[in-house]
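Removed from the display is one protein chain of the complex; every other protein chain stays in position.
So that you can tell them apart, the chains are marked A, B and C in the order they are listed, and the count of residues begins at 1 in each.
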Amino acid sequence: MVMRFFSDNAAAAHPAVIEAIERSNRLDTAYDGDALSQSLDRAFSDLFETEVRAFWVLTGTAANCLALAALCPGYGGIVCHRDAHIEVDEAGAPGFFADGAKLMLVDGPGAKLSAQSVDAAVGRVRKDVHQVQPKALSITNATEYGLVYSPDEVAALGQTARRHALNFHMDGARFANAVVSTGASPADMTWRAGVDALSFGFVKNGGLNAEAIILFRTELADEIAVRRKRAGHLASKGRMFAAQILALLENDRWLDNARAANATAATIGRAAGDRLVYPVEANEIFVRATAAEAEALRARGFDFYDWGSNEIRFVTSWDQSAEPVDRLAAAIASL
Amino acid sequence: MVMRFFSDNAAAAHPAVIEAIERSNRLDTAYDGDALSQSLDRAFSDLFETEVRAFWVLTGTAANCLALAALCPGYGGIVCHRDAHIEVDEAGAPGFFADGAKLMLVDGPGAKLSAQSVDAAVGRVRKDVHQVQPKALSITNATEYGLVYSPDEVAALGQTARRHALNFHMDGARFANAVVSTGASPADMTWRAGVDALSFGFVKNGGLNAEAIILFRTELADEIAVRRKRAGHLASKGRMFAAQILALLENDRWLDNARAANATAATIGRAAGDRLVYPVEANEIFVRATAAEAEALRARGFDFYDWGSNEIRFVTSWDQSAEPVDRLAAAIASL
Amino acid sequence: MVMRFFSDNAAAAHPAVIEAIERSNRLDTAYDGDALSQSLDRAFSDLFETEVRAFWVLTGTAANCLALAALCPGYGGIVCHRDAHIEVDEAGAPGFFADGAKLMLVDGPGAKLSAQSVDAAVGRVRKDVHQVQPKALSITNATEYGLVYSPDEVAALGQTARRHALNFHMDGARFANAVVSTGASPADMTWRAGVDALSFGFVKNGGLNAEAIILFRTELADEIAVRRKRAGHLASKGRMFAAQILALLENDRWLDNARAANATAATIGRAAGDRLVYPVEANEIFVRATAAEAEALRARGFDFYDWGSNEIRFVTSWDQSAEPVDRLAAAIASL
Partner (left out) sequence: MVMRFFSDNAAAAHPAVIEAIERSNRLDTAYDGDALSQSLDRAFSDLFETEVRAFWVLTGTAANCLALAALCPGYGGIVCHRDAHIEVDEAGAPGFFADGAKLMLVDGPGAKLSAQSVDAAVGRVRKDVHQVQPKALSITNATEYGLVYSPDEVAALGQTARRHALNFHMDGARFANAVVSTGASPADMTWRAGVDALSFGFVKNGGLNAEAIILFRTELADEIAVRRKRAGHLASKGRMFAAQILALLENDRWLDNARAANATAATIGRAAGDRLVYPVEANEIFVRATAAEAEALRARGFDFYDWGSNEIRFVTSWDQSAEPVDRLAAAIASL
């Protein structure tokens, strides 16, 4: 028996999502003219306690890069962490969607940026036409290493962004995990802290294949609508996407799912103790382990990624049963 | 009761497709590493009687433009019909995906190109660096007006393409309808006639949200794989796309579905008689009608598009029951 | 002896231009930090009777496409004439500079647009995300066929542009010829008529290799400055470009040069009489002539272009002496 902890990406979709897709399978207006798609603005405006515009898309890469294209001109730069998903795992999509815009990389532990590190990075750029000038800031919450920005931390970055006239994007592939982790409201985590656009992830958290772009600056909506179509992301039967998202918003399933994944991660994190590379704040656990130890864990049926030469990564998801988790925790504790 | 004939895009997905999605909803390898996705090359190679590479994508726009990006450099031109979907209905996506490549428009009745019209268009281009040089040819089969290219017509275009060193793409959003209409084999309709890449449509023919790019020049596969990811079209749970496509290939459902739609269109076409703008060869019917006549049809509950000022368009789909079709046929006949 | 009438592009530069280049050849600040480059804003602001920002570039293609890139987003369309230089002779540069933006072609005699034809073209576009929406208008004055827009005609187009929220660009590769032809002020020909940016041509009118972008909307200047650098058009020794332009502005040389070319064209035009395809309003003459007649003229030493099968084109330039012109006029008259 293989017990998978290698990615929340690969988990199953929540049954309510599958049912919603099935229910939405009827003749209806094409593209996003259907009633489900049309209800998204309202649903997310309620959730975020302000008027927003919401767009379904297929992937996190599309959500991130469509948003960035609207927030940064092709001749500008996007400040982000060196380990950001947009830099490391999107095949250069930011450069493609945003007409050649350049990622400007900042360092910091746990893939986390700070107002100070962003400030310093912007300060290093000569203010002339020979160097690319930063026009946007993108952070990931929770980060690629499972750390979480608090509303205050986001707000500090938001102020930095405003001071340097940077538009502010949040990659929320694991936004649900961050919200659960901080206990803060979605509003406090985003627009109240200065975020202009959010990639709101559902795929890693019970969705099948639907993410959302949330625009707090609603005047960008027309541009995003066109860019989505132009990038081949306006599905003919968009109701399928809206149905998934609404099913997860309903009854706070998105929060329940994230709560489950975070709790599972906490269990494993406690077992790892001093071996933890980063505190476990969301649903990822990075553990120091030798190659032999990793091998031993794999021999017991656990599936996970190596992360460099002396670390291993576990990612938990909403649907894991107690048994493999307890066995993993025990196995790590006994290393 | 509204009886919808405005688009096959908006039809429901086939129940077997929904079941296949449901069955595929389990923990598995992410992206396209799953067994279903991995089996597509084999399935389509069998169907086309040659080794092909197959890629699922979300939309026809993505299928067309990813293929065109691999077939035409940004500084080149893509010869297509003035009424081609890539020109008229894709929001400039060819220019986006193919790095600024230019569509070079050719006229002809029924959105159909001929070897002669392509030849003449290419001949009008000065052979210098001041004019964009054509590098690719794209046709739609069945066309946007429901006409079908026979294998011989495709082959004549294929020879023209080869003579001018144009890569040859077929937009097969309604490929199934064309195959059923001609009775020819998929192989004769495509690579044996010189086609390099095919956008194989499923969404209008019983699929939910999955199209396929079929590469007859398999050496382009690595580039398409990268471009798909870079355009945000590599879904995390790609098995959902593969499942849909395989469900439609299974038991020739794709052919049955197209056969049903074509037969329905033929019924309506016969009723329209002399009012037909084009012969009905697939699942679209263009009918001459005054505004008053269109109004009268709408008053009886039929939903369809006006096409210019004196024509109306009906599109049939795989799932239409006999009654509304018979009522529409009668209504048109009695105009 | 070959007497060249094939292009004003190929003429020599004015001696004052060469002298100015020579004079500017000294150690100085690089790029556009030198005193000559820095004086351009002032010089053009005086000429246009309003505050403008001016940028030298190498070619008309660069001038046009940098301006268009600032006036039209990549997902937008640029309305222009089917025979516009940007469509026919710039190798797809608008799509390259403006991130895939699409040219939307309008017909009309003599490569001339009218408020009506632009209005109709914009009106044909469906207002949805599937069709590219026009965002800019570009006209050429004098046109590619030597016709001239009067200030009133430009103003009518300016109003149309404003009504449809189109930014308004003028390709003035032969702006000098148009100014001389109308007798209107540069201001009346441009910003007072609603033009946002002008490509001000010098190369065809006595310059060596320098054109200017004139921004009447000065808030675009920072973007143009960056785009110029990013396109490799910020020359190290930009003083050379500024020197050329200033030498031509000095003592109204640019007007004298255009006056000479227009007068020469008028002489030839009168000789052509009924054979003229268009009235001669600037420095181009299109003459109906059979292949045999064209051949006969070439045999006498005149060099010019065929224009389609039954027309020939002559272009005059600032530096033509009386003799070949008189001989050409006589030769045409005697056909």
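Here is the rule we go by: a contact is a pair of C-beta atoms (placed from the backbone, for glycine too) under 8 Å apart; a residue touches a chain by one contact, two chains touch by 3 or more.
Predicted model, so just to flag it, every value in this text is computed and none were measured.
Chemist: Considering the complete complex, identify which of C:Leu208, C:Ile224 or C:Ile312 is in touch with the unshown chain.
Modeler: Only one listed residue reaches the unshown chain, and that is C:Leu208.
Chemist: If the hidden chain were put back, which of A:Ala20, A:Ala43, A:Ala84 or A:Val129 would touch it?
Modeler: Once the missing chain is taken into account, the touching residue is A:Val129.
Chemist: For the chain not shown, which residue from C:Leu113, C:Met170, C:Ala235 or C:Ala294 touches it across the whole complex?
Modeler: Reading the full complex, the residue touching the unseen chain is C:Ala235.
Chemist: Please identify, in ascending order, the residues of chain B that touch the omitted chain?
Modeler: Touching the chain left out of view, chain B contributes residues 73-75, 99-100, 129-130, 133, 223, 225-230, 234.
Chemist: List every residue of chain A that touches the chain not included in the displayed model.
Modeler: Residues of chain A in contact with the hidden chain: 74-75, 77, 88-92, 95-96, 99-102, 129-132.
Chemist: What residues on chain C make contact with the chain left out of this view?
Modeler: Interface residues of chain C facing the absent chain: 4, 7, 9-13, 18, 21-22, 25-31, 57-63, 65-66, 90-93, 96-97, 203-204, 208-209, 226, 229-237, 240, 319.
Throughout what follows, only the chains that are shown with their structure count from here on.
Chemist: Interface check for copies chain B and chain C. Shared numbers divided by all numbers used: above half gives same, below half gives different; which is it?
Modeler: same
Chemist: Among the chains here, which has the CA centroid at the largest distance from chain C's centroid?
Modeler: A
Chemist: For the sequence-identical pair chain A and chain B, what is the superposition rotation angle on Cα atoms, to the nearest 5 degrees?
Modeler: When the C-alpha atoms are superposed, chain A turns by 180 degrees onto chain B.
Chemist: CA centre of chain A versus CA centre of chain C: separation in Å?
Modeler: Taking the mean C-alpha position of each chain, the two centres sit 49 Å apart.
Chemist: With chain centres defined as C-alpha means, what is the inter-centre distance between chain A and chain B in Å?
Modeler: Roughly 34 Å separates the two chain centres.
Chemist: What is the distance in Å between the mean C-alpha positions of chain B and chain C?
Modeler: 42
Chemist: Among the residues of chain A, which are close enough to touch at least two other chains?
Modeler: As it turns out, chain A has residues touching two or more other chains at 226, 229-230, 234.
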